[in-house]
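Removed: one protein chain of the complex. Kept in place: all other protein chains.
Think of it as A and B in the order they're written, each chain with its own count starting at 1.
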Amino acid sequence: MTAGTGIGARVPRREDKRFLTGTGRYVDDLPLARATYAYFLRSPHAHAKIKTIDTTAAKAMPGVVEIFTGKDTAESKMGGLICGWVVKDKNGEPHKAPAHPVMALDTVRYVGDTVAMVVANSIDEAKDAAEAIKVDYDVKPANVDLAHALDKGAPEVHPEAPGNLIYDWEIGVKADVEAAFAKAAHVTKLDIVNNRLIPNAMEPRAAAAEYDKGTGNYTLWSTSQNPHVLRLILSAFVLGIPEHKLRVVAPDVGGGFGSKIFCYNEETMVCWAASRVGRPIKWTAERSESFMTDAHGRDHVTHAELAMDKEGKFLALKVETIANMGAYLSTFSTAVPTYLYATLLAGQYTTPLIYANVKAAVTHTAPVDAYRGAGRPEATFVIESIVSKAAVEMKMDTADLRRKNFIPTEAFPYQTPVALQYDSGNYPPIIDEAIKISDYKGFEARRAEAKSRGKLRGIGFSSYIEACGLAPSNVVGSLGAGVGQWESAQIKFNPTGNVQVMTGAHSHGQGHETTFAQLIHDKLGVPMDQIEIVHGDTATTPFGMGTYGSRSLAVGGSAIMKATDKIIAKGKKVAAHLMEADVADVEFENGTFKVAGTDKSVPLGQVVFAAYVPHNYPLAEVEPGMDENAFYDPANFVYPSGTQICEVEIDPETGEVEVIAHTAVDDFGNIINPMIVEGQVHGGIVQGVGQALMEAAVYDKTTGQLTSGSYMDYTMPRADNFPSFKLGYKTTPCPHNPLGVKGCGEAGAIAAPAAVMNAVRDALAPLGIKHVEMPATSLNIWQTIQGAHRAAA
Amino acid sequence: MTGTHVGCDTSQCGACVVEIDGKSVKSCTILAVQVEGSKVTTIEGLAPSADKLHPMQEAFRDNHALQCGFCTPGMVMSAIDMVKRNNYQLDEATVRRELEGNLCRCTGYHNIVKAILAAAPAMKSAGV
Partner (left out) sequence: MYDFAYHRPKSLADAVATLKGKEEARPMSGGMTLIPTLKQRLAKPSDVVDLGGIAELAGIKVAGDVVTIGAMTKHYDVSVSPDVKKIIPALADLAGHIGDPAVRNRGTMGGSVANSDPAADYPAAVVALNATITTNTGKHPADGFFKGLFETALKDGELITAISFPKPEKAAYMKFPNPASRYAMVGVFVAKTKDGVRVAVTGAGSAVFRVKAMEDALSKNFTSAAIKDIKIPATDLNSDIHGSAEYRAHLVGVMARRAVDAANK
């Protein structure tokens, strides 16, 4: 453990006190004078034509301020919601981009689609009025089953997307891959589903907006992971409010996991309507609305094949995936199953040839977009499932097969066949450490002991790679991103020597107020209690891209480091003047400027004061003030890697799966605050295990009703579903960012599903069972076992 | 006061847990009028002073048992009742089982369990 409060120290979080004393400020907590309350009337049908909407009676209800429908938004020339990433299909054509109206115009396309907005003096009055709105629907057949969404004759979701196809995209050279398969000694095949998930941040989405008639300024408070990006989208594409007249504030936000990246209908409407009703408007989703309308995650159907030589060396991989986009293209939806998925299909391995074909389909379900890991969990699940299956088929130890195919440590930087160049990594010590921690060698004895109790025990590996720290603007731009992916920082010293650090990243649980302060403390020597980290407000922070894709420290932290360099450089000039020395001789260490080789020194605080009270100051060479900005655009993604090993026990009588032990060994590069990193890993693992064993967004395949629409039916991981986890680290610093850091936020969720499912499959192997889909619920396992018994009979 | 949160509409998530007459309850499933004359303690009422936290709050901070903080008020209130109900003696299995009514999406529960186990003896010696 590193002592103190600098880089590497387990500093307790500075933000905790307010959350622990009930003084956090989330959007719904805002006191807004004269506030009105919004309620959205939603479609009860997955697919219907709206024949008429009659709001006459509703408008006359007590407390109703205004009711808006698609007709009003259309008349106001409001733009539709946008998809910000253009993916070109295999013929070079941009993806199909069906209109995404903020309020449904003449068609509703999923259960929960937005039909009308009621603004009233109270939420109950808004709901009463919503019940009085008469909507005449002509219900149409719905396209719900992803595996058949692209079939001929499937109900069409959008006229702009014939056959429901958004794109047919590919990476790699198919012919080369086929040629390698033709020469393979063994081919392992896998059909696999990546189950659809509902993010379920504990704070439901919320928005509040206020319009100042005098200045024409709008303020929107939103549960956003990226307030600047939200403002940009609303300004440039949807509402047309100039950026400088719209302030977006994302105060304390209660978890995001991706679902709060996107620009949604409700916050758009709340902002738009605020000027029309002339009073502030508040909206907070009820949990059932979150289930219906938060962008869902995952939802792939995949066929994969892995070609090997007779020693088990991987020769080629081909993958065909259908990815569900839901009813409309959400903000980054198109990128998730392409550039965040197929480009990761090399995993930790030297597989020289990879071909992937991804077809994105629209369906009559809620939009699907990035959810913790976004594409990378799906890729890892395919690779690590097929590798484990290959080991079984090749009768090889599952760890040995992985080791045999690992990218050798000396091969970094390593160019994969699927576009990415891994900057660093050292995989063998990671798997060795995981094997040690998990006592893999003692597993067979534990399996035998479990068997004596009538239980089936299994162990599973998952060795993941991820590309995160999103990422070089020129690269993402060339791949179709509509935005850059740099990050910003501003370090503003006050005359009294304390410092405000403004970041474009946003914390919704990640602890930036602590980790970023540790950077400042470590680099500038300012005591922790003299540092304030400011985030989440477009009025006070420089334009930044926000937090997702495990990017805050690698990109945002690097921007802060760049800004500290500028502070030190400027400080040196001032200090040189104060000490009557040459700038070249001034050094900075532990918060003090010194003249090399002398005992002359001046503390940073004094330099700052001189900069703000420049009575004795080199005004000809240096501007007053101590306030520096930096923008950091990384040279590459960062590439955390690791191995998780999961051990499960199955009760064959009931089908229940119990996680007995779960080990994660990660390479996150340098670690700033190990306590926070561990917390990220724990949380990620639970979301990953949740996907593997519990969670599933289930729509009725005929009606398109969301069957798993509350905590009564959507299985959330709870404390008693888990043991305590065993963690370990191996470190290869990132070579291209100033901190040598990689990202840690998504790793747990990326690796865990395959580790768990490989363990489940291993446990069931003695029954002749080769494959089980997620989630491995007790029902699923019991049915699988019944099927095996029937097959054996 | 806005410390206590509503996280669901089916009485499952536990973000709303408060103490009424010494017992933890889900405040989302109680009508305000029902607690007339009762003693209600929320997360805001735990810390003995502005710069001193309740041992459970302290343990949550020391063990990094919170991330986004949204479930935390209910989690802390449930944890305190759990410790008292079990006479300040807890083991990991009991803590995990008795956290059944509190959902957290960030921490993976690992550090929450650790914090509660650490807080139990601290509460006992602090006499709270």
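The rule is short, and it goes like this: contacts are C-beta pairs under 8 Å (C-beta built on N, C-alpha and C of every residue); 3 or more make two chains touch, one makes a residue touch a chain.
Being a predicted model, the structure only gives us computed values, none of them experimental.
Asker: Which of the displayed chains are touched by the chain that has been omitted?
Answerer: Listed by label, the shown chains it touches are A, B.
Asker: Touch as defined at the start, partner being the missing chain; which of A:T56, A:N616 or A:Q783 qualifies?
Answerer: In the full complex, the listed residue that touches the missing chain is A:Q783.
Asker: Which is it among B:T42, B:Q57, B:S78 or B:T107 that touches the chain not included here?
Answerer: Touching the chain that is not displayed is residue B:S78.
Asker: Among A:V613, A:A635 or A:M712, which one is in touch with the chain left out?
Answerer: From the options A:V613, A:A635 or A:M712, the contact with the absent chain belongs to A:M712.
Asker: Among A:R10, A:K71, A:K88 or A:K127, single out the residue that touches the unshown chain.
Answerer: Touching the chain that is not displayed is residue A:K127.
Asker: Considering the whole complex, not just the chains shown, which residues of chain A touch the missing one?
Answerer: That gives, for chain A, the contact residues 124, 127, 288, 653-655, 694, 696, 698, 707-708, 711-716, 777-779, 782-783.
Asker: Tell me, which residues in chain B touch the chain that this view leaves out?
Answerer: Within chain B, the residues that touch the unshown chain are 9-12, 14, 17, 23-26, 28-31, 33-34, 78, 81-82, 85, 98, 100-102.
The rule is simple: only the chains that are shown with their structure count from here on.
Asker: Once bound in the complex, which stretches of chain B touch chain A?
Answerer: Residues of chain B touching chain A: 1-5, 7-10, 12-13, 15, 42-44, 46-47, 53, 57, 60-62, 64, 66-73, 76, 92, 95-97, 99-100, 102-114.
Asker: What residues of chain A sit close enough to touch chain B in their complex?
Answerer: For this pair, the touching residues of chain A are 12-13, 15-26, 28-29, 200-204, 252-255, 257, 286-288, 508-511, 675-676, 678-679, 681-687, 710-712, 716-720, 722, 724-725, 748.
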